[in-house]
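One protein chain omitted, others in place.
Up next, chain A:
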Amino acid sequence: MDDGVDYMHPDLKFNYNAEASYDFSSNDPYPYPRYTDDWFNSHGTRCAGEVAAARDNGICGVGVAYDSKIAGIRMLDQPYMTDLIEANSMGHEPNLIDIYSASWGPTDDGKTVDGPRNATMRAIVRGVNEGRGGLGNIYVWASGDGGEDDDCNCDGYAASMWTISINSAINDGQNAHYDESCSSTLASTFSNGAKDPNTGVATTDLYGKCTTTHSGTSAAAPEAAGVFALALEANNKLTWRDIQHLTVLTSKRNSLFDAKGRFHWTMNGVGLEFNHLFGFGVLDAGAMVALSKQWKSVPPRYHCEAGTISELHQIPSHKSLILKIDTNACQGDSTEVKYLEHVQAVLTVNSTRRGDLELFLTSPMGTRSMILSKRINDDDGRDGFTKWPFMTTHTWGEYPQGTWLLEAKFNTDNPQSGFVKEWSLMLHGSKEPPYTDLNVLDPHSKLAIVKKAHEGRMQM
């Protein structure tokens, strides 16, 4: 879903699926890019090449999933955006298209809080529930290029449970300086961060050309889409949740690190390492394909409304406000969640300066997620957040029963005031342990660690 695809490119033309393509910007079935003098509309072509450029033809590079077919949905190239265009794009041919890759979203100016509107949200939910013959479409999302002054939990597309948001890591294992991080990021892939623009991602460009300068988290998201395509090639019965579980279990910490020393690798309650910048690490296509082949679909998912605090609580200017929700995670109900996938803190908050507010969510097992970081450019003092779902993936696999803590504070020397008006805790996950039917081939694998943790729990 982008600004068009040069489907006449010799490296793409044989891997192009015309049937599943559409041009919403011009309302016709051919998403060929519009010419501009600055070749602005090369973005979709570059992303397409990363996924599906042909192999062994001596042209440009090779796509991550060179046996896949790429469809183009041209939807970014009009002077404005509407809910109608987004919704139609994200719901276009959900049974022909397996994976949707998007490298767009609310403006990354560090002060916007926005997300999918009504029709688009419906399209995503429908894609996840009914797409791909009921297995669910995979929506891959670039977490954003707002840099450290933005937080992708303020981007309702990237922060959604139904999208897999991908951040980037550069050559030496750091995060890219443009990376916008947040607790909803699931994993990372490579993108350019070096001074030399020619050390970017090599891929196809407009009019049959090649480039080595493709960059940004938008270069990272299509790589992930390619890896997920390989997983589906290995096992076409994987559901949208299976893909997220596989991502959690096979992504690698490797030598990824935060050069600024702010965010460290931390182990969650069931032994999974995560980092605020990289999620569960960099995607490992080989490991993911191998595990996909022997994968057994995860048990049904439930949604538990674990508790709500709706009294007004003031956030002190120089201290933390801490709120607690004790929950049995809907035990005894039909919606009981015992093994977590996504957790959402749905919050209504206002403050004299929204950008100075920081929010943390701590699970009963002690895993602390930064669900909102300081955004120095966000000077909103009026709107705050209204029933905004802050999502974290860090507590994946954990048991949700017990006390959840929400910490709200101002990260500033200037006096500020604000109120938490409402906090609802939403738990999403399964009632049954998710990995019992899987064979552990490597005793040091993340699968082995989590499975052992879950088995220990069941004996308790």
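Observations, loosely collected:
Just so it is clear, contacts are C-beta pairs under 8 Å (C-beta built on N, C-alpha and C of every residue); 3 or more make two chains touch, one makes a residue touch a chain; residues count from 1.
Just so we're on the same page, contacts and distances are computed from a predicted model.
Between the listed names "DNA-directed RNA polymerase", "DNA replication complex GINS protein SLD5", "Neuroendocrine protein 7B2" or "MIP18 family-like domain-containing protein", the UniProt record for the complex's undisplayed chain reads "Neuroendocrine protein 7B2".
Taking the complete complex into account, A:Met8 is the one of A:Met8, A:Ile322 or A:Met458 that touches the chain left out. Within the whole complex, the absent chain has one touching residue among A:Arg117, A:Arg253 or A:Lys296, and that is A:Arg117.
Only one of A:Thr185, A:Ser215, A:Thr327 or A:Ser351 touches the absent chain when the whole complex is considered: A:Ser215.
Against the chain not displayed here, chain A makes contact via residues 2-4, 6-9, 13-14, 16, 18, 21, 23-30, 32-41, 43, 76-86, 88, 103-108, 112, 114-118, 121-122, 125, 129, 142, 144-145, 156, 160, 178, 194-197, 206-208, 214-219, 221, 303, 344, 346, 348, 386-389, 426.
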